[in-house]
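Dropping a structure here in structure tokens format, bear with me for questions.
What you see is the complex with one protein chain gone and the rest in place.
== chain A ==
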Amino acid sequence: MSANHPYEEYDLVQRFQAGDIGAFTEIYDRYYFLIYQYAKRWLPNRQEAEDVVSETFIKLMQRRGQMESPAKITAFLKVTARNACLDILKHNKVKSARHADLLQHLLLTSAPDFSWLEVREEFLRLVYAEVEKMPRKMKEIFLLSYKEGLKPAEIAQRLNLNVQTVSNQKSNAIKLIKIALGQSFILFPLFFPVAFNDIFEILYK
């Protein structure tokens, strides 16, 4: 991860070692989502993945005396996250075949590689950056459908829209991103059998 922070890295590590909560939170903000993504890759459920993240950082705090450099912190987080995943899988392998299967898999991998996770996070960031550029109503529909997994009827109720139209929008929410880019905007009504006026009404409300 890039470190374009006004704080010098060295200073950050020193403050962290001294027990500064601000420094800890800065480190946490850089890595929590990467580790969460990593844990999600190996563990069947969200709660388990969250537990891996919290456990990994608790251990980082406990060992802060040994964390003399940013590189040490990164290496420690990777190894600890992998071990935490292994522990959970081992613990559950008897109960669940899925856990046992993942355990076999994870044991075959060596140190975690975060580079694809950085790519994944950046990709997701790009999608949301494009959502920001969408016309207001479209953006609202997109965000609502992904925030709470709202059903079309619920979105319609909240945004005071016609259910049928929202349904078309929601089921094609992914494609809305394409439209936000300007590409095939005019073709949109041809692809989806919604009255032309409806679309414009929704997009530009």
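Just so we're on the same page, contacts are C-beta pairs under 8 Å (C-beta built on N, C-alpha and C of every residue); 3 or more make two chains touch, one makes a residue touch a chain; residues count from 1.
Heads up, the rule we're going with is that contacts and distances are computed from a predicted model.
Suppose you had to identify the omitted chain by its UniProt name; would it be "Phosphoribosylformylglycinamidine synthase subunit PurQ", "Iron dicitrate transporter FecR", "CopC domain-containing protein" or "Ribose ABC transport system, permease protein RbsC"?
The record names the chain that does not appear here as "Iron dicitrate transporter FecR".
Please identify which residue in A:53, A:67, A:102 or A:134 touches the non-displayed chain.
A:53
Have a look at A:71, A:107 or A:126 and name the one touching the chain we're not showing.
A:126
List the chain A residues touching the unshown chain?
Here the touching residues of chain A are 1-2, 5-7, 15, 19-26, 28-29, 32-33, 36, 40-41, 50, 53-54, 57-58, 61-62, 113, 115-116, 118-128, 130, 143, 146-147, 149, 173-174, 177-178, 181, 183.
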